[in-house]
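This is the structure I have questions about; it appears just below.
As you look at this complex, bear in mind that one protein chain is not there, while each of the others sits in place.
Letters A, B and C name the chains as they come in the text, with residue numbers starting at 1 for each one.
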Amino acid sequence: MVTLDDLKTPKTNTWCPGCGNFGILMAFKKALIELGLQREDTVLVSGIGCHGKMVNYVNINGFHGIHGRVLPLATGINLSNPNLTVVGFAGDADQYNEGWGHFAHAIRQNIDMTLIVHDNMVLGLTTGQATSTSQQGFKSKSTPFGVIPPMLNPLAHALVSNGSFVARGFAGDMMHLKGLMVEAIKHRGFAFIDVFQPCVSFNYLNTYDWFSQRIYKLDEEGHDVTDRKKALEKSFEWGDKIPIGVFYNKERPTYQDSLPHVKDENLTKLSTKNVDVTSIIKEMM
Amino acid sequence: MVTLDDLKTPKTNTWCPGCGNFGILMAFKKALIELGLQREDTVLVSGIGCHGKMVNYVNINGFHGIHGRVLPLATGINLSNPNLTVVGFAGDADQYNEGWGHFAHAIRQNIDMTLIVHDNMVLGLTTGQATSTSQQGFKSKSTPFGVIPPMLNPLAHALVSNGSFVARGFAGDMMHLKGLMVEAIKHRGFAFIDVFQPCVSFNYLNTYDWFSQRIYKLDEEGHDVTDRKKALEKSFEWGDKIPIGVFYNKERPTYQDSLPHVKDENLTKLSTKNVDVTSIIKEMM
Amino acid sequence: MIINKLSLLVGGEAGAGINRSGFLFAKICLRGGLNVFGANDYQSLIRGGHNFYTVRADDEEVYSQADTVDLIIALNKETILFHKTELVTGGAIIYDADKITITNQELGRDDIKLIHVPLRKIVKELQGPQIMENTVALGAAIALLDYDLEIMNKVLKDTFKPKTAELNINATKQGYTYAKQNYSDSFDYKLKTVKTTTKQKIFVTGNEAIGLAAINAGCKLYAAYPMTPATSILHFLASVDRQYNMIVIQTETEIAAINMVAGASYAGVRTMTATSGGGFCLMTEGLGMIGMTETSPVIVLVQRPGPSTGLPTYTAQGDLRFAIHASQGEFPRVVIAPGDVEECFYNTLEAFNLAEKFQIPAIIISDKYLAESNGTTQIYDQNRIGIDRGQLITDQYAGEEYKRHKFTENGISPRVLPGTKGAIVRTNADEHNELGYTTEDPMLSTKMTDKRFKKLDALTKELERYETVKLHGPKTADATIIGWGSTKGPIREAMKLLSKEGFKVNYLQIVYLTPFPVSKVQAILRSAKKTIVVENNRTSQLSSIIREHLLKTVDHKILKYDGRPFNPEALARSIKEVL
Partner (left out) sequence: MIINKLSLLVGGEAGAGINRSGFLFAKICLRGGLNVFGANDYQSLIRGGHNFYTVRADDEEVYSQADTVDLIIALNKETILFHKTELVTGGAIIYDADKITITNQELGRDDIKLIHVPLRKIVKELQGPQIMENTVALGAAIALLDYDLEIMNKVLKDTFKPKTAELNINATKQGYTYAKQNYSDSFDYKLKTVKTTTKQKIFVTGNEAIGLAAINAGCKLYAAYPMTPATSILHFLASVDRQYNMIVIQTETEIAAINMVAGASYAGVRTMTATSGGGFCLMTEGLGMIGMTETSPVIVLVQRPGPSTGLPTYTAQGDLRFAIHASQGEFPRVVIAPGDVEECFYNTLEAFNLAEKFQIPAIIISDKYLAESNGTTQIYDQNRIGIDRGQLITDQYAGEEYKRHKFTENGISPRVLPGTKGAIVRTNADEHNELGYTTEDPMLSTKMTDKRFKKLDALTKELERYETVKLHGPKTADATIIGWGSTKGPIREAMKLLSKEGFKVNYLQIVYLTPFPVSKVQAILRSAKKTIVVENNRTSQLSSIIREHLLKTVDHKILKYDGRPFNPEALARSIKEVL
């Protein structure tokens, strides 16, 4: 059984005091413990941004990749060795800006992994520029006169991409978030959690208070997680009341499920001696 | 007044006989004529693929860009000189694979341009591989055992991205498509038309007949184009009945509308002599 | 009578089966014991336009297409108009005069033979599809050449499903019979089957050879986005993945592909991707990440003429410097340029080994001409290059805390795969310490950079044992041709011509471009009397690399950058001009 202690790393945490990332970090560690996952069997993949430092703070396998590429990187790992539990941690800019081109595709393909987006609605590590999920009018160093376009709705996009597990958490409600993570990791197929993550240094608008005053839990309202249409409607709720929880959860065949020849196969065990290609060579004669 | 003859180019057309692209080409030319647009004031931007050859076949300003980048390229042109009417022609792989990362963003920003996607549900020019809009199970050289994920729904994505004009046409119904194009180009803001375009060489499944048997026109059913929710529902219709026409059309401020200092300004007229930066230099003292 | 020295061209519109019919003809020659080279030339379109495929068949080895053509199969008029000047005196054109009318004036020469075969009529009578016209023409060609129809039938049987095969066999028979009856002995060129003592050879493209080698090397995940002229690797592997426990995945973009193979390599599989220039651009960021994380995918860069989209279906060698210097910062890599289909196979196996052993990205640089042309080669020795995965601990891990980026003598850190009991495997695109945690410390950063560059030293040493350069021809010569990659074929052909004329030239082929085999090249060039670089680009990138590494200017450069490969005779002429 892993313990919190096992998961500790020697790295000093460099997030700002009070940052929402701490809630995500703790929720993830607790989820790992609850799931009884072995450190060796779990891989943390992260993008570049404050969120990306996750790899320094959880003592499990890890790949700190480049900005925006959590999904293809994690996909490569997952397809090669489906025995590994792969959890990706991305930022809003990381996933919804730089990595947006992968989002719908990984979801459609239903890669068997979990994606957690630290959605602080700013580019944190580059000192607070606006991002796709910044609210209209949000002022930052790159948008001193306010953000122009309406914010991106990642949940809606995940839902219309046939997402099999779509959820939203709040870093300020660690236990609830942990529950979402447990469910997401257990889910066979692509599980996506967008996490409201207050950035205490740059997001003066979407603070802990701001979120706390608005969020409510879907499961407390008897939301049917197998109803995609309802989930989509819920994903548009914004303003005074903003839902968190599981919006949609219904398994469908994963990418590997459609590859009968390698289903559940750990491909990393296979490349040890030259593979006989005589049958192809014969066709070349 | 431009005529069909004015729009002709010396280039021999190299599309396959019967290709749906011919319908799109003719619809566009007729739309230009109907709109009374001057050749000099119109810019055709295209991606790479069979569709990309549009630039060779319409004698107006043109920029044949690289694969997947119609949107940022067109955005750069439009922002620099809003007097130009910019129409982008992309392919399904071009826009929904390589260029997917730009799609939601250009739509959110409501760039004042038109995007027409030649959706033949294959990579035509590279000899028929499957693409994001290929149907599940579609067999091609790159997917000899059939496409695995469910198809991407570009209309739904456009709609949840706050698209202000979202439509679908059919290359086999040239006059209807021309009507859509006229409306789209007139639309102030980002106008998106996904066009079903039979690829007679590689798409053995989604043929003229296949489409003809299924499509029906939204406007003939009294669809309310200002109801985004309805539009979204319609965008999911697939199977025996598939709608074409305008799904949604409601103007909202364009990107330039939010830039009071350059609104409607042709920036290309401004860079002629050194700009006085004394006021900034003073701050550096 | 000229026996077993033939250059044939099949031409017609795209979609008329030109490629296939040229390929079939080549196969028929191969089965008769001949050496064959087949090259295609096509435009960026799907139907119409003008495509052609040339086949050279010879009882000696052939390394490239010829400058001239002996026999043309013209499925449209353009083929005649475009290629008539390439025909030798006494050459012939097989065509359907019912479809194509060509006046003497249009033809403009009377030293060639027009062989009418009613292709359309025959196909109609057989109720076959129009595309079968080319098979009828093939039959006629076999007849003209006095070659063996049985071999053709055998090839058709091996290629098509029984029903199609039968239809085609009938078609060729008709063509054959018609030509025998009407044009018997009217053509000076003949083909005869050859009894070879050596084993049956294979006929393969550069891309197929690379794909085949990848399977042989144990590649388990291939991820790519289609891009001419790399796409056929995807097609080839996708068609056989089920037989070899491979995953072949068409990604949404090249960016996805490179990151996917990086992930796969980290997970522990051998993995590969391939693309052309535009896609390689998009992969450069991932390439740097691979360098930094010491993962080891193989990346195939199949060049075509740039800049940008350029001439997408033609050939060039314009990306060498880019491949060598791509991505920010500095890290070791290996860049290998096979020159023919034999090297495509063995070099790919080497690439997989070197990538894993030194935990670096391995780039195979090829081009359209090599990738899509078919060459004849000996059956590959599937065990010549065994799998060497380097220092890899696959069982349980024990001992001190596992350090993915451990400092060692030669810079190589023993590898453990994630999932291995006892080890946590952490890597990082940020600069990192031995454990893979992010660091910003100046001394540690220096040390980590040095660690990675120690691997370059080790690699350079290892490569001394490899055939990183090859010297073809006499040891001493009046001039030394220097080249890399696909120019090998035309250069070797040109050398044959030159040697017949009594010129003594040899040819230094540089196979490994990075790390540059300085001492080996130096040793050879030291005794070179005159140096001539031959390249398919405009700025002579190889010359600049020789300058950089050897402080030496080559004497002459022969450059071609029109998208087409060198032709042997023209090349020999250019060489003679500077001799």
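Note that a contact is a pair of C-beta atoms (placed from the backbone, for glycine too) under 8 Å apart; a residue touches a chain by one contact, two chains touch by 3 or more.
Just so you know, these numbers come straight off a predicted model, no measurement behind them.
Student: May I ask which residue of A:Gln38, A:Asn83 or A:Thr143 touches the chain that does not appear here?
Tutor: Touching the chain that is not displayed is residue A:Thr143.
Student: Touching the hidden chain in the complete assembly: which of B:Lys29, B:His51 or B:His102 does that?
Tutor: B:His102
Student: Considering the whole complex, which of C:Thr177, C:Thr193, C:Thr408 or C:Thr449 touches the chain not shown?
Tutor: The single option touching the absent chain is C:Thr449.
Student: Contacts of chain A with the missing chain: which residues?
Tutor: 14-17, 48, 50, 64, 66-68, 97-98, 100, 123-127, 129-130, 132, 141-145, 201-202
Student: In the full complex, which bits of chain B touch the chain not displayed? Write them out.
Tutor: Here the touching residues of chain B are 9-11, 39-41, 43, 45, 48, 53, 55-56, 59-66, 69, 71-81, 83-84, 101-102, 105, 259-262, 265-281, 283-285.
Student: Go through chain C and note every residue touching the omitted chain.
Tutor: Counting over the whole complex, chain C touches the hidden chain at residues 43-44, 255, 276-278, 280-282, 284-285, 287-289, 291-293, 303, 305-314, 316, 318-319, 321-322, 324-331, 429-431, 438, 440, 442-443, 445-446, 449-450, 453, 537-539, 544-545, 547-549, 551-553, 561-564.
Definition applied: only the chains that are shown with their structure count from here on.
Student: Distance-wise, how many Å sit between the C-alpha centres of chain A and chain B, to the nearest whole number?
Tutor: One centre to the other, that is 31 Å.
Student: For chain B versus chain C, what separation do you get between their C-alpha means, in angstrom?
Tutor: Taking the mean C-alpha position of each chain, the two centres sit 37 Å apart.
Student: So what's the Cα centroid distance for chain A and chain C, whole Å?
Tutor: 41
Student: Quick check: what residues of chain B touch more than one other chain, meaning two or more?
Tutor: As it turns out, chain B has residues touching two or more other chains at 97-98, 100, 132.
Student: Give the residues of chain C touching no fewer than two other chains, as numbers and ranges.
Tutor: Correct list: 242, 252-253.
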